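Structure incoming, see below.
Note that this complex is displayed minus one protein chain, with the remaining chains in position.
Per-chain numbering from 1; labels A and B assigned in written order.
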């Protein structure tokens, strides 16, 4: 990516995040649909709807949640907590309620961030019917034991649909797919996971404009129940997945963290490690664990798909996580652009990683007479490495790792040798 | 083990060591028999007798050694060295002698610890007929070149028996045994190896009182010739040994040292490493070497049994080793209790280490609806790890290692999942 287009890419992604931020998303309902509608302006995704009550493996698609308003008023009629100002104020999936009560009773339904007086936490109650409000410690200080409070959650939980977006971008190899998955269920939280959504959209746009070996399947799904639903309805399609990536929390200014797939040394794992190591930038590689986002489902033992997870600051390891401080200031265009660039670099590795056969395997071929000996020392070394290891047992990524050279340089060497008639595909 | 019972266990073991300490044991003879008789008061072991001259692989069961008294008197008739005060004073297996001689001649039969004026060394001469005395440097200073000395070893070397103790504790699986072996041939040495004897007895008592998957075979044998004799007479039984442990020098205050089996990564090795690492206590893991105690025989190439060795300070690496300073003060109840506790923890791993099959392998099962989502974060993680890796290829120990969690926590999670119908035995 060139400097200018990288800058543009970053600001485009940030603009998309700003557009989506105010919408009150959840695992079902109008907020998700509105989000998918906006995303469809950027890539031609299909919006899938799965009816409430549908059995998806061990789970059941829940009722659809919609919300119009929610507030807590004091006896003077002042809105002390107002859903319309920040959609985090209502516990996501709250059942409808309209009631007057004292603070003592109300308190069991209030959530704050104890050590951050200005922050509002993000809470959900998907699978246990309940209601509640999230507010800052400062807001809570306005309440007192003597007053009475009017509480309203103007929501509905009704049979409906679970909505998700799916975009299949066909490549030369229809039977070999790369899965890119992001969760779209969080309301006004920017890094978790509008950042993942924005990078996925930008990646899809980029890949749509370039020749592709693999087919790419992009999923915009509610966390957990969304991936379970997709896997449940696509058991055969899941078998085509050769590599996969979950994108989450990819917009903050922290270094990149890559979490390996359950397999630990899948090609996607090795490609990501290679790109991060070759970048020379600080980064972290973490082992798979069965906690996190939708990689939990993709890497469940029945599927065991080669799906890794790209993050910057990992969920739960930054103070702003799941609070109102994960806002539009917390994600940065440059970080988004860097996350996109790394994904593109990794996909370049996957797209071009093949094994070749040196057609002149007995001693070195004479490079000079083919004009192949004129480049830099690094270019010559790349040629020699590709020739030396192209016995069919080593892929270009294997060669790049052993040569400790960038995959891109090894790829260029393989291309030059191919054009010189010294190399053929396995 | 609870605090109180641990304290009791430690003092019981120390009491047994005190009882056995004065007996003059050797590789054969009355001292061994008397020792086994006392041990039989604690566990119902069988006393085996194998006749002098019996061929056991490359070795021959030696003559039986018995001793009543031994001393060196000066011309005034004073006992300068007296077997009855400390049985280390006579070189173990000394042939009988009664003779008057000058110091010059006597000196070839005297042994001291040069840099420890108060200590008496422990010496043996099992396979070369000879006699000698061990004394402290201070005692030696009482001798002079002019006096004459009366030397007496009132011992006998006669055709007889080699005695050892064997206790088989049957478990559910008669064909799968765990071997626990300790040497009983050392006279008044507390750590080497009355400590091993005492911990073995306590372990046998504990296991006798609990349900058992494995059968346990406890051997109380003279070092080297004892294990060779047992193996020689039990070639078929040896094939049942799935795991084994030699216990030696387990009563001093040093950190635990575990020496791997010849295989290096046998289940006993991995279980011991896991327990020691999870303990958070300082410890040492050493590679197998063909030197040490009876693991030399169990791990000889023809058997290659998965037998490791547990020690605290390893033989030869503490100053008191094979001297009179390895006495009742050198072994401590708390260290004995800790050694026992570690053995019990390791056996818990072996007893419960199985592979399971996740019955809901496609995506995660919904834990919440089964009441499995209420515990601590660690408890939830343990559940997720067991579910994720229970594809039949990973044992609970594999899972504990990968999750970096205690085996016991993983075991609890597997039990809960089993009760919830989510897991079955392979």
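The working rule: contacts are C-beta pairs under 8 Å (C-beta built on N, C-alpha and C of every residue); 3 or more make two chains touch, one makes a residue touch a chain.
Owing to the predicted nature of the structure, the values given are computational and were not obtained by experimental measurement.
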Per the touch definition above, residue among B:135, B:231 or B:397 touching the missing chain: B:231
Which residue of A:11, A:210, A:253 or A:366 touches the chain not shown here: A:366
Contact partner of the left-out chain, one of B:290, B:392 or B:421: B:290
Residues belonging to chain B that touch the chain removed from view: 56-59, 127-128, 224, 227-228, 231-232, 235, 262, 289-291, 296-297, 299-304
Residues from chain A at the interface with the omitted partner, ascending: 358, 360-366, 368-369, 381, 384-385, 387-391, 402-403
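Everything that follows uses one rule, which is that only the chains that are shown with their structure count from here on.
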Geometric centre distance via CA averages, chain B-chain A, whole Å: 55
